[in-house]
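Omission of a single protein chain aside, the complex is shown with its protein chains in their original locations.
On to chain A.
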Amino acid sequence: MKKAITDLLLLGWFWVSGLLILVILLAIIIYLIWRGGPFISSGFILESPGGFPLGTEGGIFPAIKGTLWLILLALVISIVPGLLTAIYLSEYGRSGRLAEIINLLVQSMAGIPSIITGLFVYALGVVTLGWGISLLAGGFALAIMVFPVIVVSSRDALLAVDENYRLVANSLGVSKSYTLYRVIFPRAAAGITAGLLLALGYAAGATAPIMVTAAAVIASSSGALLEPVMALPYHLYILFNEHLSMNHAYATALVLVGLLLFINILALSLSSLQERINRH
(Lines give C-alpha, C1' and ligand atoms only; values in the text may rest on other atoms or scores of the structure.)
Protein backbone atom coordinates (compact mmCIF):
# COMPACT_ATOMS: atom_id res chain seq x y z
CA MET A 1 0.00 0.00 0.00
CA LYS A 2 2.73 2.39 1.05
CA LYS A 3 4.72 1.41 -2.03
CA ALA A 4 1.82 2.20 -4.30
CA ILE A 5 1.49 5.67 -2.80
CA THR A 6 5.21 6.34 -3.25
CA ASP A 7 4.94 5.25 -6.87
CA LEU A 8 1.95 7.49 -7.38
CA LEU A 9 3.72 10.47 -5.84
CA LEU A 10 6.80 9.88 -7.96
CA LEU A 11 4.72 9.51 -11.08
CA GLY A 12 2.92 12.74 -10.27
CA TRP A 13 6.23 14.49 -9.74
CA PHE A 14 7.53 13.24 -13.12
CA TRP A 15 4.46 14.62 -14.80
CA VAL A 16 4.72 17.95 -13.07
CA SER A 17 8.42 18.27 -13.95
CA GLY A 18 7.80 17.27 -17.53
CA LEU A 19 4.98 19.74 -17.87
CA LEU A 20 7.04 22.46 -16.25
CA ILE A 21 9.84 21.98 -18.76
CA LEU A 22 7.37 22.00 -21.61
CA VAL A 23 5.71 25.14 -20.30
CA ILE A 24 9.02 26.94 -19.90
CA LEU A 25 10.14 25.96 -23.38
CA LEU A 26 6.84 27.03 -24.92
CA ALA A 27 6.86 30.25 -22.94
CA ILE A 28 10.30 31.15 -24.28
CA ILE A 29 9.29 30.46 -27.84
CA ILE A 30 5.95 32.24 -27.56
CA TYR A 31 7.54 35.22 -25.91
CA LEU A 32 10.17 35.43 -28.63
CA ILE A 33 7.53 35.17 -31.33
CA TRP A 34 5.48 37.86 -29.65
CA ARG A 35 8.38 40.26 -29.18
CA GLY A 36 10.51 39.43 -32.20
CA GLY A 37 8.05 38.02 -34.72
CA PRO A 38 6.69 41.34 -36.00
CA PHE A 39 10.18 42.50 -36.94
CA ILE A 40 11.11 39.49 -38.99
CA SER A 41 10.86 40.22 -42.67
CA SER A 42 12.72 39.21 -45.78
CA GLY A 43 14.70 42.42 -45.36
CA PHE A 44 15.65 41.51 -41.81
CA ILE A 45 16.90 38.12 -42.92
CA LEU A 46 18.60 39.22 -46.13
CA GLU A 47 20.08 42.65 -45.38
CA SER A 48 23.11 43.85 -43.52
CA PRO A 49 22.74 45.79 -40.30
CA GLY A 50 22.43 49.54 -40.74
CA GLY A 51 21.41 52.69 -38.90
CA PHE A 52 23.17 54.51 -36.13
CA PRO A 53 24.04 53.01 -33.72
CA LEU A 54 24.64 50.02 -35.94
CA GLY A 55 21.98 47.31 -35.74
CA THR A 56 19.03 49.58 -35.10
CA GLU A 57 18.04 49.22 -38.71
CA GLY A 58 18.63 46.77 -41.54
CA GLY A 59 18.99 43.04 -40.99
CA ILE A 60 21.19 40.24 -39.76
CA PHE A 61 22.25 38.49 -42.93
CA PRO A 62 26.01 38.58 -42.19
CA ALA A 63 25.37 37.21 -38.71
CA ILE A 64 23.41 34.26 -40.13
CA LYS A 65 26.12 33.65 -42.69
CA GLY A 66 28.85 34.02 -40.07
CA THR A 67 27.21 31.52 -37.72
CA LEU A 68 26.81 29.03 -40.56
CA TRP A 69 30.47 29.50 -41.55
CA LEU A 70 31.59 29.05 -37.97
CA ILE A 71 29.71 25.83 -37.33
CA LEU A 72 30.67 24.44 -40.71
CA LEU A 73 34.33 25.12 -40.04
CA ALA A 74 34.07 23.71 -36.52
CA LEU A 75 32.62 20.54 -38.00
CA VAL A 76 35.23 20.30 -40.74
CA ILE A 77 38.01 20.61 -38.17
CA SER A 78 36.58 18.25 -35.56
CA ILE A 79 34.90 15.55 -37.62
CA VAL A 80 37.96 13.53 -38.62
CA PRO A 81 39.73 13.46 -35.25
CA GLY A 82 36.35 13.02 -33.51
CA LEU A 83 35.31 10.03 -35.60
CA LEU A 84 38.75 8.45 -35.51
CA THR A 85 38.81 8.70 -31.72
CA ALA A 86 35.33 7.20 -31.50
CA ILE A 87 36.33 4.37 -33.84
CA TYR A 88 39.43 3.67 -31.80
CA LEU A 89 37.39 3.55 -28.60
CA SER A 90 34.66 1.29 -29.97
CA GLU A 91 36.54 -1.00 -32.36
CA TYR A 92 40.20 -1.13 -31.40
CA GLY A 93 40.93 -0.02 -27.87
CA ARG A 94 37.73 -1.25 -26.26
CA SER A 95 38.30 -1.63 -22.55
CA GLY A 96 42.08 -1.42 -22.83
CA ARG A 97 44.31 0.85 -20.83
CA LEU A 98 44.76 3.48 -23.53
CA ALA A 99 41.01 3.59 -24.23
CA GLU A 100 40.36 4.21 -20.55
CA ILE A 101 42.76 7.13 -20.57
CA ILE A 102 41.27 8.57 -23.75
CA ASN A 103 37.76 8.26 -22.32
CA LEU A 104 38.88 10.15 -19.26
CA LEU A 105 40.53 12.87 -21.35
CA VAL A 106 37.46 13.30 -23.52
CA GLN A 107 35.31 13.54 -20.43
CA SER A 108 37.58 16.18 -18.97
CA MET A 109 37.53 18.10 -22.22
CA ALA A 110 33.74 18.16 -22.08
CA GLY A 111 34.03 19.75 -18.65
CA ILE A 112 36.18 22.70 -19.74
CA PRO A 113 34.14 25.93 -19.61
CA SER A 114 33.84 27.24 -23.15
CA ILE A 115 35.23 30.66 -22.25
CA ILE A 116 38.47 28.94 -21.23
CA THR A 117 38.61 27.21 -24.59
CA GLY A 118 38.08 30.62 -26.17
CA LEU A 119 40.89 32.21 -24.18
CA PHE A 120 43.20 29.33 -25.02
CA VAL A 121 42.56 29.72 -28.73
CA TYR A 122 42.94 33.47 -28.34
CA ALA A 123 46.39 33.02 -26.83
CA LEU A 124 47.50 30.32 -29.24
CA GLY A 125 45.81 31.15 -32.52
CA VAL A 126 44.82 34.79 -32.44
CA VAL A 127 48.01 36.07 -30.84
CA THR A 128 50.84 33.56 -31.13
CA LEU A 129 50.07 32.18 -34.56
CA GLY A 130 48.96 35.56 -35.76
CA TRP A 131 45.53 34.57 -37.06
CA GLY A 132 43.97 37.65 -35.49
CA ILE A 133 40.29 37.74 -34.56
CA SER A 134 39.08 35.49 -37.35
CA LEU A 135 36.70 32.88 -38.65
CA LEU A 136 39.58 30.40 -38.43
CA ALA A 137 40.17 31.06 -34.72
CA GLY A 138 36.45 30.89 -33.93
CA GLY A 139 35.98 27.68 -35.91
CA PHE A 140 38.95 26.22 -34.10
CA ALA A 141 37.62 27.17 -30.66
CA LEU A 142 34.19 25.74 -31.48
CA ALA A 143 35.84 22.59 -32.86
CA ILE A 144 37.60 22.03 -29.54
CA MET A 145 34.31 22.60 -27.76
CA VAL A 146 32.28 20.10 -29.85
CA PHE A 147 35.03 17.47 -30.17
CA PRO A 148 34.00 15.58 -27.01
CA VAL A 149 30.35 15.71 -28.05
CA ILE A 150 31.23 14.12 -31.37
CA VAL A 151 33.46 11.49 -29.79
CA VAL A 152 30.93 10.41 -27.19
CA SER A 153 27.91 10.33 -29.49
CA SER A 154 29.73 8.50 -32.29
CA ARG A 155 31.34 6.07 -29.89
CA ASP A 156 27.97 5.21 -28.37
CA ALA A 157 26.37 4.85 -31.79
CA LEU A 158 29.13 2.43 -32.83
CA LEU A 159 28.98 0.49 -29.57
CA ALA A 160 25.23 0.07 -30.00
CA VAL A 161 25.80 -2.01 -33.14
CA ASP A 162 25.17 -5.70 -32.50
CA GLU A 163 28.34 -7.35 -31.18
CA ASN A 164 27.49 -10.52 -33.09
CA TYR A 165 28.36 -8.82 -36.38
CA ARG A 166 31.88 -8.28 -35.17
CA LEU A 167 32.14 -11.86 -33.94
CA VAL A 168 30.89 -13.28 -37.25
CA ALA A 169 33.19 -11.10 -39.33
CA ASN A 170 36.11 -11.87 -37.06
CA SER A 171 35.51 -15.61 -37.36
CA LEU A 172 35.69 -15.27 -41.14
CA GLY A 173 39.14 -13.72 -40.75
CA VAL A 174 37.87 -10.40 -42.07
CA SER A 175 39.77 -7.34 -40.84
CA LYS A 176 38.30 -4.81 -38.45
CA SER A 177 38.55 -1.99 -40.95
CA TYR A 178 36.66 -3.93 -43.62
CA THR A 179 33.96 -4.89 -41.12
CA LEU A 180 33.73 -1.30 -40.00
CA TYR A 181 33.35 -0.08 -43.55
CA ARG A 182 30.89 -2.71 -44.75
CA VAL A 183 28.79 -3.32 -41.65
CA ILE A 184 29.41 -1.34 -38.49
CA PHE A 185 29.64 2.17 -39.88
CA PRO A 186 26.63 2.01 -42.22
CA ARG A 187 24.68 0.51 -39.37
CA ALA A 188 25.57 3.39 -37.03
CA ALA A 189 25.43 6.16 -39.64
CA ALA A 190 22.09 7.65 -38.60
CA GLY A 191 23.11 7.84 -34.95
CA ILE A 192 26.48 9.33 -35.81
CA THR A 193 24.87 11.97 -38.03
CA ALA A 194 22.42 12.80 -35.27
CA GLY A 195 25.37 13.36 -32.93
CA LEU A 196 27.09 15.60 -35.48
CA LEU A 197 23.93 17.69 -35.80
CA LEU A 198 23.64 18.07 -32.04
CA ALA A 199 27.23 19.22 -32.02
CA LEU A 200 26.40 21.76 -34.74
CA GLY A 201 23.50 23.09 -32.69
CA TYR A 202 25.70 23.32 -29.63
CA ALA A 203 28.29 25.28 -31.63
CA ALA A 204 25.68 27.57 -33.19
CA GLY A 205 24.44 28.71 -29.81
CA ALA A 206 27.81 29.17 -28.15
CA THR A 207 28.80 32.76 -27.46
CA ALA A 208 31.75 32.71 -25.13
CA PRO A 209 34.34 30.97 -27.31
CA ILE A 210 33.70 33.15 -30.37
CA MET A 211 33.51 36.41 -28.42
CA VAL A 212 37.27 36.41 -27.90
CA THR A 213 38.31 34.70 -31.10
CA ALA A 214 36.10 35.49 -34.07
CA ALA A 215 33.18 37.81 -33.61
CA ALA A 216 32.94 41.38 -34.82
CA VAL A 217 30.20 43.95 -34.41
CA ILE A 218 30.09 44.36 -38.13
CA ALA A 219 31.67 42.22 -40.81
CA SER A 220 30.67 40.91 -44.18
CA SER A 221 31.19 37.25 -43.13
CA SER A 222 32.41 36.39 -46.59
CA GLY A 223 33.91 33.13 -45.45
CA ALA A 224 37.51 34.34 -45.67
CA LEU A 225 39.36 32.37 -42.99
CA LEU A 226 41.45 35.19 -41.60
CA GLU A 227 38.68 37.80 -41.40
CA PRO A 228 36.44 38.31 -38.38
CA VAL A 229 32.81 37.33 -38.78
CA MET A 230 29.47 38.35 -37.34
CA ALA A 231 27.58 35.64 -35.47
CA LEU A 232 23.99 35.40 -34.28
CA PRO A 233 24.60 34.88 -30.55
CA TYR A 234 27.22 37.64 -30.42
CA HIS A 235 25.09 40.07 -32.40
CA LEU A 236 22.25 39.34 -30.04
CA TYR A 237 24.49 39.95 -27.07
CA ILE A 238 25.60 43.32 -28.42
CA LEU A 239 22.06 44.43 -29.20
CA PHE A 240 20.91 43.54 -25.70
CA ASN A 241 23.92 44.68 -23.82
CA GLU A 242 24.13 48.10 -25.38
CA HIS A 243 20.34 48.48 -25.51
CA LEU A 244 20.63 49.27 -29.18
CA SER A 245 17.38 47.77 -30.34
CA MET A 246 15.30 45.41 -28.24
CA ASN A 247 13.07 44.74 -31.19
CA HIS A 248 15.94 43.58 -33.32
CA ALA A 249 17.42 41.67 -30.40
CA TYR A 250 14.23 39.63 -29.97
CA ALA A 251 13.94 39.09 -33.70
CA THR A 252 17.56 37.88 -33.79
CA ALA A 253 16.93 35.58 -30.85
CA LEU A 254 13.93 34.15 -32.66
CA VAL A 255 16.02 33.42 -35.75
CA LEU A 256 18.71 31.75 -33.64
CA VAL A 257 16.21 29.64 -31.72
CA GLY A 258 14.52 28.73 -34.99
CA LEU A 259 17.85 27.56 -36.42
CA LEU A 260 18.61 25.52 -33.30
CA LEU A 261 15.15 23.96 -33.24
CA PHE A 262 15.52 23.01 -36.88
CA ILE A 263 18.90 21.37 -36.28
CA ASN A 264 17.73 19.58 -33.15
CA ILE A 265 14.54 18.27 -34.69
CA LEU A 266 16.58 16.91 -37.58
CA ALA A 267 18.94 15.28 -35.08
CA LEU A 268 16.06 13.83 -33.09
CA SER A 269 14.38 12.28 -36.09
CA LEU A 270 17.68 10.75 -37.13
CA SER A 271 18.27 9.26 -33.71
CA SER A 272 14.80 7.78 -33.59
CA LEU A 273 15.48 6.32 -37.02
CA GLN A 274 18.66 4.84 -35.55
CA GLU A 275 16.70 3.35 -32.68
CA ARG A 276 14.39 1.66 -35.12
CA ILE A 277 17.40 0.34 -37.03
CA ASN A 278 18.96 -1.01 -33.84
CA ARG A 279 15.79 -2.77 -32.81
CA HIS A 280 15.45 -4.46 -36.16
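One rule holds for everything that comes next: a contact is a pair of C-beta atoms (placed from the backbone, for glycine too) under 8 Å apart; a residue touches a chain by one contact, two chains touch by 3 or more; residues count from 1.
Just so we're on the same page, contacts and distances are computed from a predicted model.
*Asks:* If you look up the hidden chain in UniProt, what protein name do you find among "F420-nonreducing hydrogenase", "Phosphate import ATP-binding protein PstB 3", "Carbon monoxide dehydrogenase large chain" or "Fe-S cluster assembly protein SufD"?
*Replies:* Matching the unshown chain against "F420-nonreducing hydrogenase", "Phosphate import ATP-binding protein PstB 3", "Carbon monoxide dehydrogenase large chain" or "Fe-S cluster assembly protein SufD" yields "Phosphate import ATP-binding protein PstB 3".
*Asks:* With respect to the chain omitted from the figure, which of A:L54, A:A160 or A:V174 is a touching residue?
*Replies:* The missing chain is touched by A:V174.
*Asks:* Tell me, which residues in chain A touch the chain that this view leaves out?
*Replies:* Interface residues of chain A facing the absent chain: 95, 162, 164-165, 167-175, 178, 182-183, 186-187, 280.
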